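The structure under discussion is supplied below as structure tokens; questions concerning it will follow.
Here we show just some of the chains, and they stay where they sit in the whole.
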Amino acid sequence: MNEKVIWDLRIEQVIEKLKKGKRIDGRKLDEYRPLEIKAAFSQNADGSAWVKLGATEVVCGVKFGLGEPYPDSPDEGALSVNAELLPIASPVFEVGPPNEDATELARVVDRGIREAKAIDFKKLCIEEGEKVWIVFIDIYAINDDGNLFDASSIAALTALLNARIPKLEDGEIVKKEYSGKLKLGKLPLLTTFAKISNFILLDPCLAEEKSKEGRFSVATTEDKKITAMQKGEVGAFKLKELENCIDLAFEKSAAVRKTIKESIGED
Amino acid sequence: MLVSKAKRPDGRKADELREIKIEAGVLNRADGSCYLEWGQNKVVVAVYGPREALPKHIQNPNKALVNYIYRMATFSVPERKNPKPGRREIEISKVCGEALESAIFVERFPNTTIDIFVEILDSNAGTRVAALTAAAVALADAGIPMRDLVSAVSVGRANGEIIVDLTKEEEDAEDAVDIPMAIMPNTQEFVLLQMDGIMSKEEWSKAIAMGQKACQQIYKLQREALRKRYLAAEKE
């Protein structure tokens, strides 16, 4: 109850300030919050990343599993992206299997990576029609202070970039030994915007998310291709607004990509 | 804007829609309903509400909840679908419900729910936009006040061409891009926009422009279906 009153005041504040061209935390409209990445934080994961975007925290782990290929792509590995909005991350998140918010998050991150052909699935074939690698990307929200989408996308890309493929012996995984790194063809990243009172804001914080009239995310690659889009939440965007978002995404994701590379010692 | 003249697998032009039939008010237990055929796609939609949201603790004192449930019949796809709803159906339900809510005057109906149930009975690509188009008609049939209708179509690329209303065969092309979109036809604002595939911003802009044009055609069909429904209701 009091919680509601506080948020109502925050929303008022967000809108008040925006009318004066200012964001509640002092950022410019097209400015990301400070980004910190800890790559490879988990030893049991084959690849991992802990991402802080402002106060928003997301962890991601990559594991390789063995499985059968899909009948219509017998020489290709597979990708499975899952996300959990842990109750740790927010007083409003609940215990239980992924809800529709977590499902949307996982699927949008998945599409960005999959459609960019970031992973060469043919290289993940072990025995055609019989055995392939399945890449599991598991994302956990640890603290939700807004824009879990971009934080998750950054965590997933970083975890993939430091992921090592397990060593096989007689068709079984050898624990703690690796045959090499996973190589990525593209580096797709999601860039997310909120619309509030006809302003378009990059990387909305929680107070801004609660004020928003629509979310728009676009996944782009380093060579300025679009690989996924998602308009979500209640609200409507004008074509001009979408076009501006796409241009900003090309520009802003480049800086994020640089931070990611630094985090894995590739700069 | 130049539209390619190359013919598509089913003989359509790049900007040509498949045949669409819309019938409003087809079910007597629902408050509003619609049956729609779009090429091979067959969709039934029922709308209930605004009705009291239950259990009480889910009620919102400021607005109606919009609950959109998109499901595919097991036999509506080439290989039998598991009856349990998959993650795809859950995501589509979420974003399509949000798209429609953007057009509904939800603030007029506090503490209620508007339930929109969709079942796909046969399919061949584009079921989510077919369903959204049908759902907008069913909402109007139920007398739910809306800012505008919602008209939806999928655009994209296949075999090097930017096209509207992709079929399954086109979606399976090597270079396929699928962009489901929905707009409020009077304001031209986007309430749904998704994308699968990889393309440049220029191609995307071209596809979107074709989609906007197609939505106006679809809007006409929606209004026509509603007009027939009202005339029939008046006679009764």
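Per-chain numbering from 1; labels A and B assigned in written order.
Criterion: contacts are C-beta pairs under 8 Å (C-beta built on N, C-alpha and C of every residue); 3 or more make two chains touch, one makes a residue touch a chain.
Because the structure is a prediction, the values reported are computed rather than measured.
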Chain composition of the complete assembly in this structure file: A x3, B x3
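The rule we apply is simple: only the chains that are shown with their structure count from here on.
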Distance between chain centroids, defined by C-alpha means - chain A, chain B (Å): 27
Residues on chain A engaged by chain B in the complex (per definition of touch): 100-101, 103-104, 106-107, 111, 115-117, 214, 216, 221, 224-239, 242-243, 246-247, 250
Residue numbers on chain B that touch chain A, as the complex places them: 87-88, 90-91, 93-95, 98-99, 101-102, 179, 184, 187-201, 204-205, 208, 212
